[in-house]
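One protein chain is absent from this view; the other protein chains keep their places.
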Amino acid sequence: MPQEMIHPGTTELTYRDAVREAIRDAMRRDDRVFLMGEDVGRYGGCYAVSKGLLAEFGPERIRDTPLSESGFTGAGIGAAMAGMRPIVELMTVNFSLLALDQIFNSAVTVRHMSGNQFGVPLVIRMATGAGRQLAAQHSHSLEGWYAHIPGIKVLAPATVEDARGMLWMALQDPDPALIFENVMLYNMTGKLAADAGPVNIDKAAVRRPGRDISLITYGGSLWKTLEAATVLAGENIDAEVIDLRSLRPLDDATIMTSVARTRRAIIVDEGWRSGSLSAEIGMRMVEQVFWELDAPIGRVCSAEVPIPYARHLENAAIPQVPNIVAAAKAVFGRA
Amino acid sequence: MPQEMIHPGTTELTYRDAVREAIRDAMRRDDRVFLMGEDVGRYGGCYAVSKGLLAEFGPERIRDTPLSESGFTGAGIGAAMAGMRPIVELMTVNFSLLALDQIFNSAVTVRHMSGNQFGVPLVIRMATGAGRQLAAQHSHSLEGWYAHIPGIKVLAPATVEDARGMLWMALQDPDPALIFENVMLYNMTGKLAADAGPVNIDKAAVRRPGRDISLITYGGSLWKTLEAATVLAGENIDAEVIDLRSLRPLDDATIMTSVARTRRAIIVDEGWRSGSLSAEIGMRMVEQVFWELDAPIGRVCSAEVPIPYARHLENAAIPQVPNIVAAAKAVFGRA
Amino acid sequence: MTPPTDKPRLSREHMLGLLKQMIRIRRFEAKCAELYTQEKIRGFMHLYDGEEAVAVGVIPVLEKRDRIVATYREHGHALVRGVPMTTVLAEMYGKQDGCSRGRGGSMHLFDRATNFYGGNAIVGGGLPTAVGLALADRMRGDDSITACFFGEGAVAEGEFHESLNLAALWGLPVLFVCENNLYAMGTALAISESETNIQRKAACYQIASEAVDGMDVIAVEAAARRAVQAVRETRKPYFLECRTYRLRAHSMFDAQLYRDKAEVEVWRHKEPIVRYQGWLEANHLIHPEDLARMESEVAAEIAEAVAFGEAGTWEPVEQLTRFTYAEAAAQADR
Partner (left out) sequence: MTPPTDKPRLSREHMLGLLKQMIRIRRFEAKCAELYTQEKIRGFMHLYDGEEAVAVGVIPVLEKRDRIVATYREHGHALVRGVPMTTVLAEMYGKQDGCSRGRGGSMHLFDRATNFYGGNAIVGGGLPTAVGLALADRMRGDDSITACFFGEGAVAEGEFHESLNLAALWGLPVLFVCENNLYAMGTALAISESETNIQRKAACYQIASEAVDGMDVIAVEAAARRAVQAVRETRKPYFLECRTYRLRAHSMFDAQLYRDKAEVEVWRHKEPIVRYQGWLEANHLIHPEDLARMESEVAAEIAEAVAFGEAGTWEPVEQLTRFTYAEAAAQADR
């Protein structure tokens, strides 16, 4: 994280704190909002996100659930259909697979299938990603995979500002929204205006403007990609870095504008390569700006392997700064 | 289906019968093989695939299960780990979401995570696809989505021959294999050599050779694509049709050889467009034969909507012959 | 036949009403079967013949503000709840005049006006929804209750277990109604449950329960009254097992290899309409004219529904992706 002076009216806080502030703020503003999930209350959240909220809001609105992912996600769906605004925390994306039937067959089908009579204004938050040596069953990166499903929105806040600001907008959305919080970001600190609040969730953000190549990424990979851009700058490659922020829908306009200008692109995606979101983004470039491309589009993704525990193997399995740098240089035919 | 004379030593049968023959043959050849799933026994299978097998093999090996997708899929995993060769039938892909945790977190992780001490030689069969007016919860096409997961193989038999021949090879595979049977194919008839048996599962098949454009598809869309190729032939476009057969791993060689020659490609995929397998295939072309491409790659996919019940809407939601023809002509700049 | 215990409510009019509702469902289902063979109705369709006493016994006991969650075998529930037969049938025709705009079909009847939260084609899939609806009511302090219907096949699903536990643990006003018709498609109860006494499942979660002869509409209604009152007053879940039987095939694709014709015949003698009608006759509570009137009213209603379905229009194909997400106006509305 770039270290800068904290301006007056600015606070420095962690991504974790920013998520907590977002929940607290939403709970205060709208009494239909409540948080429900495993260990969100007494334990304070498996990543300490909801610490302190039980004391402030009580056990009805900071609702500890049994280990019943399908059951309580479905309960969130029902409560949302009846007019509440639940935030379901699924702890981590790894456990969300147990709730997938409810998400896929109930939450996302109801509006269309009922001819718009019922909707599911539900927010589901979960941690995602590898990097903490938690091994194969606890290191999935499936946010891009979820983005395949019509009927949901998929958000991936990468900055403290977005961690603070996306939740409220997601709660305003009349349809189910999934928010993926990369586990490697919780301890990251960043600056936030003291009056920071909701942020738009429609547009991708250009986190670093550049002329020579577009590096497109999201979530936990944003910071690695920015670091790679700095390295590339040292090699006279001026990279533009785009943070997708929303994985469904994708903001094609921002992506294509950038690529049409730089004429070269790399997509950095922590999902397994085959069938990852990176493929969709690349394919859209082919469909929309094929004639503008000066070189094949590059991808930096995770190796196609259940993420191993050993640190060196895990590191090798997921995108790292040198891989991004190398991929970008390869586009320019440089080794 | 093209209607031809049945040669001596050739039988004509349905896709359904071919799957049944494959199961019967496997059960006879290897007593570690058994079939388990909802209504596979007394009911005869929800699509009548297993009709008659209970009488031949008895209720231990043609095992009716309760409605417990996660439980009996997991039981298949355990039985496979202990040396059996279970065929789990998940009725339809729509219900497989209830078993996804077992598939994703157990079946596919065990070999790598245990350092190759244990493997899961399990075959999971399920029906997939839309087209029977079964509405949103019963019309998913997720085989391409499943192909994202490392550790499994994903097969999509599109012909009677493959329906008959893929199962045995999948059972020989020491790793979990998912076989997706498109619901629209069960009643299709085809010819089969009387001594037809296992077929390779490694290679894509060129179902129609052609010079001008490669149409790449699999499963239920194969027949629509072949029909489109016939239409295109009438417009002087000589299309090559490739049936992927295996969605994971993909046979890049066959795809790229074709595209490098025709220099144009359309991918036909019944999955929802965004994040469908079509994106991965297109992206691989960009990565591997970018400089050979004379035109942007086209995609014909499903509309991004829960599949509706009404026939005209369902038809409009999924790829049809005219869409394929139009997409192919568009590549040539023709309307 | 269970003698009516709650006399004052069981006016003759009320008693005839029960019969009429059952006949209404039975005749409607017959028409659906006919329309299915004519290919006016497509997809999967599951008829309710034999089980009418359940929906008819339970649903009228609910208040308008209460909520209902049903399964794919829900024509009867929708009709008894007051979803117009016209829009139910138009739905199966796939017309935009249908109660789900023609997008749901037989398995997905929805109706906001009557708090009918849909047919659900995933076995067990509706139970968590019901828990959530009741949770919303609890959190807001509303006194609505949610009735959740499901078959005995759903009991094997993990979601059954999770939902009952959550409802009991959190004290949620859900009336779980298990329609135990002894088969899940072709799977007999004994092949699906190690404990075949379904009512006992409730005790595992400390949920009050009752099992009732689901072929006896008076008994079902009396049990439903007790159940609804208990949920309304205690704000806790209640489990009602209705022991019934499906007289027809599971769906339109079922050759019924898994059960004897003789077994079906035995149950045919217990079926709720003939039985209840016989009881009414024996007690001189019904006259042939009453029956004739009912039949003709039902026939007229069905004829009207068919005409409505036939006259209905197709949603323009341009609207295919509409309401995958809410529209701006709908957003403001929510």
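When the chains are written out, they are named A, B and C in that same order, and each has its own residue count from 1.
Operating definition for what follows: a contact is a pair of C-beta atoms (placed from the backbone, for glycine too) under 8 Å apart; a residue touches a chain by one contact, two chains touch by 3 or more.
Computed from a predicted structure; not experimentally measured.
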Residue in contact with the excluded chain [from B:22, B:54 or B:77]: B:77
Sole residue of C:52, C:159 or C:216 that reaches the chain not shown, by the stated touch rule: C:159
Touch criterion as defined above, residue of B:14, B:50 or B:68 at the omitted chain: B:68
Omitted-chain contact residue, chosen from C:101, C:201 or C:226: C:201
Hidden partner interface residues of chain B, rising order: 34, 60-61, 65-66, 68, 70-84, 86, 101-102, 105-106, 110-119, 121, 150-151, 172-175
Touching residues (missing chain, whole complex) on chain A: 38-39, 41-44, 46, 51, 64, 66-71, 94-95, 98, 132-138, 303-306, 308-313, 316-317
Hidden partner interface residues of chain C, rising order: 156-162, 164-165, 168-169, 191-195, 200-201, 203-207
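The criterion applied here is as follows: only the chains that are shown with their structure count from here on.
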Distance-to-centre winner among chains (Cα means, whole assembly as reference): B
Centroid distance [mean C-alpha coordinates] between chain B and chain A, Å: 31
Between chain C and chain A, distance of the C-alpha-averaged centres to the nearest whole Å: 41
Cα-centroid distance, chain B relative to chain C, in whole angstrom: 36
Touching two or more other chains - residues of chain B: 70, 94-95, 98, 135-137, 304-306, 308
Multi-chain contact sites of chain C, meaning residues that touch two or more partners: 100, 102-104, 108, 120, 122, 125, 158, 324
